[in-house]
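See below for the structure under consideration.
Entry: chain A
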Amino acid sequence: MSRNENGAILKIEDLIKKFGNFRALDGVSLEVDKGKIIGLAGPNGSGKTTLINVVSGVYKSNDGRVIFNGEEITNIDSHKIVHKGINRTFQIPKPLLGLTVEENIRVAAVYGAKDKGKIEERIEYSLSTIGLVDLRFKKAESLTSTQQKLLDLGRALATNPKLLLVDEIAAGLTQKELKMIADMLLGLKEKGVTLMVVEHLMGFLDMITDEVVIMNAGKEIFRGSIREASNNEEVIRVFLGG
Partner candidate 1 sequence: MYRKKGIIYGLGITLLVIVLFIFLPNIYNNTSFLFNLMLYMALAEGLNIIYGFTGYLPFGYVGFFGAGAYSAALAILFLHFPPLIAVLVGGIGAFLIGIIFIPLLKLSGAYFAIANLAASQALYYIVANPNLEKITQGPYGISLANIYNPQVSYYVMLSILAFSMVTVIFIRFSDYGLALLSIKEDRVSASLAGINVPRERSIAWGLSSFIAGLSGGVYAWYVAVFYPTTVFSLEISVFVIVFVLFGGIGTLVGPLIGSLVLYSFYNFIGISTPQYFQLSYGLLIIIFALFIPNGILSIFEKRGIHVP
Partner candidate 2 sequence: MRKFSALIVFLFLFVVGFSGIAMSKEAPKYIKVGTLYASSGPFAKPSTAEFKGLNFWVHYVNSKGGVYVKAFHKRIPVKLVAYDDQSSTATATTLYNQLITQDHVNILVADFGSVLTSVAVPLAKVHKILLFDVTGTGSKFFTPDNPYIVLCSLPTSGRWPYTLADFIISEKINRIAIVYSSNDFDQSQAVTLHNKLKKAGVDIVYYHAVPSNTSNYSIILHNIKAKNPNAVIEFGYPNNDIAFLQNLESSGLKFNMVFTVFPGQLFKLLKANVGVKALSYGYTYPTPPLLRYNKVNLGMGIDKFEKEFEKYSGKTPNFLNIAGYNVGLIIQKTLETSKKFNQLAFRKAIAGFSGKAFTLDGLFKVNKEGAQIGEMLPVAQFVPRGQGLKMNIVYPPSMKTAKAVYPAP
């Protein structure tokens, strides 16, 4: 498959995000192809999470453009980005703790999707995808952290995303849980959802991604397969902390 067979669903152009004098994103450009799973890796502080935050509208960028499905969405509000079809999960899950599992999903299903029909169906679909049907009336605060991660994912799914940004979902999971989540993400890809997965665990990325992007100091330094990455000098230097 060539890269441009389906066209890019997301284009990031020269994105800059500053915190004071620190440039968390230093002119990063990136394309994500429709229907693929792209991995995003890099050392701590390389700007992966910041990139997700900017794309999902949580942070406003200082310069550069974000284009989704050919439409510029730079720095518009999160909820509008959600309505366009982008959603995300958090590294530290942020479910609505005081609400029940079902309410968490419901509010996203009602407010998150452009198409207002089939709300109940979408709720059931999300609940069953993340496997929390039995816990639907439990408060989110009583869930384990893994269940909270799943709920975060379920909240995103209920909004019918076309592009899903997954931020370090694998950290701290058991092997069994890893496998389950990997299958879940691959299942989403089957359904036509494009995914961008930020991850430290290369093994996990290897399981699911078509391609990886390596970032360092707010810039893309490599793009290609994981195998190629492990042979790339710059990538090795960056990861060894040179």
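We take it that a contact is a pair of C-beta atoms (placed from the backbone, for glycine too) under 8 Å apart; a residue touches a chain by one contact, two chains touch by 3 or more; residues count from 1.
Basis for inclusion: all candidates are chains of the complex that A comes from, given by their letters.
Please read all numbers here as calculations on a predicted model, not as lab measurements.
Only one entry among 1 or 2 touches chain A in this complex, and that entry is 1. Contact residues of chain A toward candidate 1 in the complex are 56-58, 77-80, 82-83, 87-88, 90, 94-99, 103-104, 106-108, 110-113, 155-156, 158-159.
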